[in-house]
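Only one protein chain is missing from this complex, and each of the others stays in its spot.
Then we have subunit A:
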Amino acid sequence: MNPQVKAVEYAVRGPIVLKAGEIELELQRGIKKPFTEVIRANIGDAQAMGQQPITFLRQVMALCTYPNLLDSPSFPEDAKKRARRILQACGGNSLGSYSASQGVNCIREDVAAYITRRDGGVPADPDNIYLTTGASDGISTILKILVSGGGKSRTGVMIPIPQYPLYSAVISELDAIQVNYYLDEENCWALNVNELRRAVQEAKDHCDPKVLCIINPGNPTGQVQSRKCIEDVIHFAWEEKLFLLADEVYQDNVYSPDCRFHSFKKVLYEMGPEYSSNVELASFHSTSKGYMGECGYRGGYMEVINLHPEIKGQLVKLLSVRLCPPVSGQAAMDIVVNPPVPGEESFEQFSREKESVLGNLAKKAKLTEDLFNQVPGIHCNPLQGAMYAFPRIFLPAKAVEAAQAHQMAPDMFYCMKLLEETGICVVPGSGFGQREGTYHFRMTILPPVEKLKTVLQKVKDFHINFLEKYA
């Protein structure tokens, strides 16, 4: 088979998750375990963990799906208005038609308007907006177009370590060169430009570094980069002539009161024409995270800046082979960027639901950070944003040996034991990358508060036992 496919790994749904699935089946068959359920804390899927969808969003979607409901008194007028607008922009006034490959026109306009508002008036052109099948689709497509050359001139793609393993998987599949730059764990996972410089210099030996990927807010690390940092990164990309990919799917998930989300687009623009006319940038967003949690809809978009017009033509051509992103996901994206505003009937309920979800997530972030930091042998950086904790675990030498005897990465060994003894499924840090000799795991903060507390307690107990066992 294709050797590039063989090389692909994706830890978020990798071996530990397969094991969790097996254990679930065993539980179903009545096999006795030290726990009654498997807790899937491996994947950023809020609704799977009980988060409720936003009412307004589902109302508009239902109206679009079954337009007979437009006559029903049970739906608010503002939802109907949005649904009519979307349907009119669809072929045959139906979600069932293919859309243009770039996405439904009025939705792209709405996305552009959202970006302009979000960025304090910095203009966004609908022509630079591409709707995608989740953000992953857009990221994968842009990387595909970028990869060329052979041998020492093969395209190098700079990615953060730790990273969200979509990046390494796509790089493997495309047979591009992965260039790691390390986030600074001692400094709340900050991005240090000196480290970028180190990475790119070393890379030039064996590849042609062309791309720099940033995840902000970070996954798995949860840091929210400062504005200064983003300016430094942009300057670095400008200096080294790198194409910037800004994965901003967690832009609505910022919890720390000291942190703010700064979009790469906005900062780029505000740095003046030398940068804003030259640096090529692609920014990504999604319906899967935020306060919406609509993972299953596979909605997303990318905004491209300063792309060569011929490249934009190539991009549309490439997208056209797959016809279009799911239109229901495009509709979901539309509601995300065009939510109820003050004065509209649905505004109050919408705001309440949104604030409730985000408040809850912030609470769980703090809870998680605090509890992990109380456990001897675990240290957790502040969860400034996103949906995960990525605590560092200090493993005794004997545990590392035991892992090696089992031919497993030490943190995989730890996570497997955790799963087998408590039913809690998290993803070992080795699946995301980490500095040599350090161990981590990524756990979501998504279970409901009470359950999360129980989970954290169990992890704490497990960890203490583990330390004793391998002392």
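Definition applied: contacts are C-beta pairs under 8 Å (C-beta built on N, C-alpha and C of every residue); 3 or more make two chains touch, one makes a residue touch a chain; residues count from 1.
Following the convention adopted for this analysis, contacts and distances are computed from a predicted model.
Remark: of the listed names "Alanine aminotransferase 1", "GPI-anchor transamidase component GPAA1", "glutathione transferase" or "rRNA adenine N(6)-methyltransferase", the one matching the undisplayed chain in UniProt is "Alanine aminotransferase 1". Only one of the listed residues, A:A62, A:M271, A:L358 or A:M408, touches the absent chain: A:A62. The residue touching the chain not shown here, chosen from A:V38, A:I107, A:A124 or A:V147, is A:V147.
Touching the chain that is not shown, out of A:Y114, A:Y297, A:F350 or A:F441: A:Y297 (per the contact rule at the top). Residue-level contact of subunit A with the missing chain is found at 1-3, 5-6, 8-10, 12-14, 21, 43, 45, 47-51, 53, 58-59, 61-62, 65-66, 68-69, 72, 74, 90-92, 94-99, 101, 133-134, 136-137, 140, 144-148, 166, 169-170, 173, 210, 241-243, 277-278, 280, 288, 292-298, 306-308, 310-311, 314, 317-318, 320-329.
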